[in-house]
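Provided herewith is a single structure, encoded as structure tokens, for subsequent inquiry.
The complex appears here without one of its protein chains, the remainder shown in place.
Right, subunit A next:
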Amino acid sequence: MSDARLRRVQKEIKDCAKDKTSQISIEMIDESPFHLIGAFPGPPDTPYEGGYYEVDIKIPDAYPFQPVKMKFITKVYHPNISSASGAICLDILKDAWSPVLTLKSTLISLQSLLCDPVPNDPQDAEVAKHYLADRESFNATARHWAQAYAQAPTHKSKAALGGQATDAEMAGLTEDNVASFTDMGFPRPQVIAILKRLNYRGNNVNPASYNSVLEELLK
């Protein structure tokens, strides 16, 4: 019943506003209580720490018997979140949804998804490849994205990276690798796109070889 849906959503918004400990906020965009924006801080001890993530929430007509529709507004570098659209691959937003779940508990699940990526069931295949191939470099890129898009403070310990991340770092690549191809005269955006797609992690490192990159570039 639709009235029950309205009551429940009102209740959930109110509960979230009352709860100060969870740090999760839900706000209305306009007069409709069925289109909301949820927000939560990036979980500590992850590359997303210090960032502030906003999520677009749409409540379907059959809520709570149908899952809420959520996607990230803030750009996130994460295997289960599309880096382009913010679409989320999470079971409880699909077939594992249960009517006992609430907006708050779902947002908490998203927060914990940031803690524990599931690269075997990826939404963004390139990010997942990066995550599996080189965890450290993945973490660095995720941190760059958090700083660039989620207002995470720049880490002082990583002063070597400088204040502003380069386009290579934002794509999860090292400057050296990009330079080795741009020096040959290939345009930089193309090099970055192909290296990202092929998940290039340096010469003689699996999974993409130097030659396969050259082949792609010469196409």
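Note that in this section a contact is a pair of C-beta atoms (placed from the backbone, for glycine too) under 8 Å apart; a residue touches a chain by one contact, two chains touch by 3 or more; residues count from 1.
Methods note: contacts and distances are computed from a predicted model.
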Problem set entry | Hidden subunit of the complex - UniProt protein name among "CBF/Mak21 family-domain-containing protein", "NADH-ubiquinone oxidoreductase chain 3", "Ribosomal protein S5 domain 2-like protein" or "Postreplication repair E3 ubiquitin-protein ligase RAD18" | "Postreplication repair E3 ubiquitin-protein ligase RAD18"
Problem set entry | Residue of A:S98, A:Q151, A:Q190 or A:S212 touching the missing chain in the full complex | A:S98
Problem set entry | Contacts of subunit A with the absent chain, listed as residue ranges | 1-4, 6-8, 10-14, 16-18, 26-28, 31-34, 61-62, 64-66, 96, 98-100, 102
